[in-house]
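Here the complex is missing one protein chain, while the rest keep their positions.
By written order: A, B and C. Residues from 1 in each chain.
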Amino acid sequence: MTHLLALSGSLRAASSNTALLATLAELAPPGVTVTLHPIGDLPLYNDDLSGDALAPVERLKAAIAAADGLVIATPEYNYGVPGPLKNALDWASRPGYRSVFVGKPTAILGASAGGSGAVRAQGQLKQVMLGMLAQVFPWPEVAVTHAGGKISDGRVSDAATREHLARFVTAFSAWAPAVPPLAR
Amino acid sequence: MTHLLALSGSLRAASSNTALLATLAELAPPGVTVTLHPIGDLPLYNDDLSGDALAPVERLKAAIAAADGLVIATPEYNYGVPGPLKNALDWASRPGYRSVFVGKPTAILGASAGGSGAVRAQGQLKQVMLGMLAQVFPWPEVAVTHAGGKISDGRVSDAATREHLARFVTAFSAWAPAVPPLAR
Amino acid sequence: MTHLLALSGSLRAASSNTALLATLAELAPPGVTVTLHPIGDLPLYNDDLSGDALAPVERLKAAIAAADGLVIATPEYNYGVPGPLKNALDWASRPGYRSVFVGKPTAILGASAGGSGAVRAQGQLKQVMLGMLAQVFPWPEVAVTHAGGKISDGRVSDAATREHLARFVTAFSAWAPAVPPLAR
Partner (left out) sequence: MTHLLALSGSLRAASSNTALLATLAELAPPGVTVTLHPIGDLPLYNDDLSGDALAPVERLKAAIAAADGLVIATPEYNYGVPGPLKNALDWASRPGYRSVFVGKPTAILGASAGGSGAVRAQGQLKQVMLGMLAQVFPWPEVAVTHAGGKISDGRVSDAATREHLARFVTAFSAWAPAVPPLAR
């Protein structure tokens, strides 16, 4: 079994990016699970916090540690990674260079309402993930443009996009367990 | 009078970046104020929210709208902009391309515990600010390295760094009111 | 008179980006000139070079120094700035922090054959220009998608794109002479 953990960069109930991840779960090949983990209950990152406030942080870190790979779907806010998504990654990234992200196979996707496909946010996010020493999946890329017309009822309905997502999740779920660990 | 609004990318009480901003307030030339606006009380960005939850967002937007310029001091988290800072900018950036950031003179600074001076986060943040159509101050740059030894009691104590910060706030407070508005 | 110097990130004779610049020259308001400066005759950047090899470098630097503003049109190569364009900028950027780019009003545009509008290259280029202490024009942005169908005979023929370019060159040529110099 290959367990993929999914994070969505948007907290909206009707998010296109969350819909991408729900669709990946449907299209995953036999033996592959895709489980969405919420990030909306995290506090704003603040190193002064401790105790109960960090319970959702610990849950997020445990889920990442247990996963065979991460899939992160991100919208683009102001040409960059959404604040709430970066906030979740910042929490889970501690302690630096020894976090649950080290060596973790990670794939990035993105959807946008317009024609951009969130490509700037995806590029920035790949740099962040490499900075946390994750192993970043290079291809196939997923940049869904004009997402509004391709999604209904929280799932991707557009046939070509579904086909591409199936190819993506098949390729990533084969690649993730095969990448070599990082020597530490 | 020139009023500069200051945002700190760190929520820690003992933040070096917040100390940079407090020091700018001390060193500002006559007729220039530097006022820190908190961002730790904002909810995580979510377009579904409305009503009372958005009161701190409205306060932030009003403060930015009223300022003659912005100074943003940012640490670097995972080679990028801290989640809580991006979260604040994302909230204040709506409606897109017509927000309070349009044409706003904006200067970026950064401090780090190590040798980097937060330069990657600063570069990424400049790109984000340009994406929100702010006018980005190019020089002097402020990248304070090994900040721990240069700060005490919430103020920069290192003489050379203080001198550089004085030059910075003098130059930016002269530049900000002089930049031409953007034609809309 | 306002003199704008234009650099094209593509060396192809039939370049869409060069066509953008030629169209800007046509659409510039009275009293504004837009002059293309070639960058294809520069050697690859190498600090060991000297003498006659640097004649085209000196011409480029003199042209930038004499201009009231720069307009740079860039394609996107491999999600970044084209090598030949970065090569020209690297040459003209010496001596660092005291080059002809310091304080220079600079606008970036981009065209692409596909749907991206070269936005990643534009963002990266804005970061590079700020690093050379240029003053970067935030708006209007120009990201021409599917450029093949909007250009003929080396000029933009699409009416809506021409209208946008006219707005752009009018706004930038008003902004450039009005930006305050950087205090040195």
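Convention: contacts are C-beta pairs under 8 Å (C-beta built on N, C-alpha and C of every residue); 3 or more make two chains touch, one makes a residue touch a chain.
It should be emphasised that the depicted structure is a prediction, and the values quoted were computed from it without experimental measurement.
For the omitted chain, the shown partners it touches in the full complex are A, B, C.
Contact with the omitted chain, checked across A:54, A:130 or A:166, is made by A:130. Only one residue in the set B:74, B:99, B:116 or B:135 touches the chain that does not appear here, and it is B:116. Residues of chain B that touch the chain left out of view are 79, 115-116, 119-120, 123, 145. Residues of chain C in contact with the chain left out of this view: 11-13, 40, 42, 44-48, 77-91, 93, 96, 124, 127-128, 130-132. Those residues of chain A that touch the chain absent from the view are 97, 102-103, 123, 126-127, 130-131, 133-136, 138-139, 170-171, 174-175, 178-180, 182-183.
In the analysis below, only the chains that are shown with their structure count from here on.
For the touching copies chain A and chain C, the fraction of interface residue numbers used by both exceeds half; the interface is of the same-residue type. Taking each chain's centre as the mean of its C-alpha atoms, chain A lies 29 Å from chain B. With centres set at the average Cα position, the gap from chain A to chain C is 36 Å. Shown for chain A are the residues in touch with two or more other chains, namely 79.
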